[in-house]
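The complex appears here minus one protein chain, its other protein chains still in place.
Order of writing sets the labels: A and B. Residues in every chain begin at 1.
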Amino acid sequence: MSIDLKTIKHIAKLSRISIDDKKAKELEKDLNSIFEFIEALNKVDTKKVDPLTSIVETSLKLRGDEVKTKNIREQILKNSPDENKDFFVVPKVVE
Amino acid sequence: MSDIINLTLSALINKIKKKELSSQEITNAYIARAEKSKDLNTYITTDFENAIEKAKKFDEKGNFDYKLPGIPIAVKDLFCTNNLKTTAGSKILSNFIPSYESTVTQHLWDEGAILLGKLNCDEFAMGSSNETSFFGNVESPVGKKVVPGGSSGGSASALAAKLTPTTIGTDTGGSIRQPASFTGTVGLKPTYGSCSRYGIVAFASSLDQAGPMTQDVSDAALMLDVISKYDTKDSTSVNFKRGDYFKSLSSNIKGKKIGIPKEYRVDGMAKEIESLWQDGITLLKKLGAKIIDISLPHTKYALPAYYIVAPAEASSNLARYDGVKYGYRSEGENLISMYENTRSEGFGDEVKRRIMIGTYVLSSGYYDAYYLKAQKIRRLIKNDFDEAYKSVDAILTPSTPSSAFKIGDKTDDPVSMYLNDIFTVPVNLSGLPAISIPAGKDKNNYPLGLQLIGKAFEEQNLLDISYSMEKELSFKNNLQDWWI
Partner (left out) sequence: MSKNKEYLIKRGNSEYEVIIGLEVHAQVLSKSKLFSDSPTNFGAEPNTQVSLVDAAFPGMLPVINEFCIKQAVKTGIGLNAAINKKSIFDRKNYFYADLPQGYQISQYKDPIVGEGSILLDLPDGEKKVGIERLHLEQDAGKSIHDIDPQNTLVDLNRSGVALMEIVSKPDLRSPEEVNLYIKKLRSIMRYLGTCDGNMQEGSLRADVNVSIRKTGDKKLGIRCEIKNVNSIKFMQMAIEYEANRQADILEEGGSIDQETRLFDTKKNETRSMRSKEDAHDYRYFPDPDLLPLELTDDFISKIRKEIPELPDEKKKRFVDKFKLTPYEANILVSDIETSKYFEDVIKNSDIKLATNWVTGELFALLNDRNLEISQSPISSKNLSTLINLIKDGTISGKIAKTVFEIMANESKDPKSIIDEKGLKQQSDPKEIEKIVDDVIKENPKNVELFKSGKDKLFGFFVGQVMKKTDGKANPKLVNDILKKKLN
């Protein structure tokens, strides 16, 4: 199976990465060679195998319902690319 | 001063405790050497002024009972450090200053260690040669224009070049062990769940694990004592009974059963690797271990499965880098173009490639064929190890299929680069501990490493075996300081 240019562009869109045609062609080549190598997996019969989703074989630990983080707005916004002291700022979104 | 930098971590600690050396003397020695070693490009960010200040404070009223009393340490730039830039080797985080500290680095400072600075690494730890860093290639002290391995390349290079007495890295598919092997140092990837992932920039959450990189095995044991701790802030941290690794270190391995997996004898493996492995087997026999041939039949599927699982998790983990909250932003006329420009300019090629792979294997219609399939293969690989461990205590393999290569040699061919991790990846997929120790050299005099893989949570066993081997191997890097 091979990944075509259209798919590459769709994946880029889903990944929110802009690519031009040149880049798309490069990625087409790279991804196809990687997937060629990945396709080896098809040789293994896994019908009766349970997927391994977590390597840690214990149950999820639970925490108590306690508030520990109070107002740290300054810390939260300190690294923000915009200067606004109350909000994160993004280009206008029209819904 | 040259004496100081030639001491192992445990020797430095002894000297500090006996007051034969001060923290300031040690710190200054490493800083001075780092200043002369800029050509290796190991540091992304230095924090020398603060380090000197902290060393001074330690000498005035430090606690000498600490495990790392006044010891200066540089760490991989994947660990978030409070108030000090943390980049993960990426443009997208090139201006990011955390207001928090990773659990693992916090453990270092809590035991008296002093931060020297942040070491270069592959961007988001995605790479095997440190050539994907936004901050440039790192050179290995073992040879000009030679890669130090990756992704903890800056760490390995700095350690081998004696710019830090020890360091910590992270290992997702071999990122501690492979660079350790390339630079003639010791690299330990602990069992998944041993060291907290809190505050470490995530690459692939189910595989990432922090671990020590050291000059010798006892230093690794000492560092593991410090950083392996249960952490409630990481839901995958495991609360098992940790050993007293350094104190319990023993070189008596008589009767230990060591497995040799036939599937690691891959096609086209370099002769020198083959003989390195053979020598390791001979040595283990000499030390009284029992050698048992084993089979890990799904080994060859580990790498393809890894290149589904790791990118899938990464594609999601890296979605937070969107120019909204922190880091690099490229403006756009609307929200989507802001995202696309930011991520397109902010990420390097390898990272973008892996995000694309990850997005693809998770996308509608492909999930079962790729992601689910890989998770099933992962189960088979783990089952192989479980089966093997019914008859052996540990497994010996080469750390890498080849020795260090030249910068630029493999950058054009992603797959040949990925093949570097062929012996290390199965360990991450199975969550097991493994260590790489320097065991020989190739024809260019570049170091070669052997890997020991242990049972989950049995780091002590792994350390004991490698400790006993290390004594007999008496490996020396004999670096010529050509970069100074």
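To be clear about the criterion, contacts are C-beta pairs under 8 Å (C-beta built on N, C-alpha and C of every residue); 3 or more make two chains touch, one makes a residue touch a chain.
All values derive from a computational prediction rather than experimental measurement.
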**Fill in**
From B:A312, B:A394 or B:I407, the answer for touching the chain not displayed is B:A312
**Request:** Specify the residue from the set B:R197, B:K256, B:R329 or B:R353 that touches the hidden chain.
**Result:** B:R197
**Message:** Can you say which of B:K38, B:K145, B:K233 or B:K406 touches the chain missing from this structure?
**Reply:** B:K233
**Touch residues of chain B, complete complex, unshown partner** = 80, 86, 88, 93, 96, 98-100, 102, 197-202, 204-206, 232-236, 312-313, 315-316, 318-320, 322, 324-326, 335-336, 339, 359, 362-364, 367, 371
**Request:** Write the list of chain A residues that the hidden chain touches.
**Result:** 13-14, 16, 53-54, 56, 58-73, 75-77, 84, 86-95
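Keep in mind that, in the parts below, only the chains that are shown with their structure count from here on.
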**Asked** Could you state the distance in Å from the CA-based centre of chain A to that of chain B?
**Response** 23
**Residues of chain B that touch chain A when the two form their complex** = 95-97, 99, 192-193, 206, 232, 235-236, 238, 298, 300-301, 303-305, 307-308, 315, 319, 322-329, 331-341, 343-344, 347, 352-353, 355-357, 359-360, 363, 370, 372-380, 382, 413-415, 418, 430-431
**Item:** Complex interface listing, chain A residues touching chain B
**Value:** 3, 7-8, 11-12, 14-19, 27, 30-31, 33-34, 37-42, 44, 46, 49-56, 58, 60-61, 63, 72, 75-76, 78-81, 88, 90-93
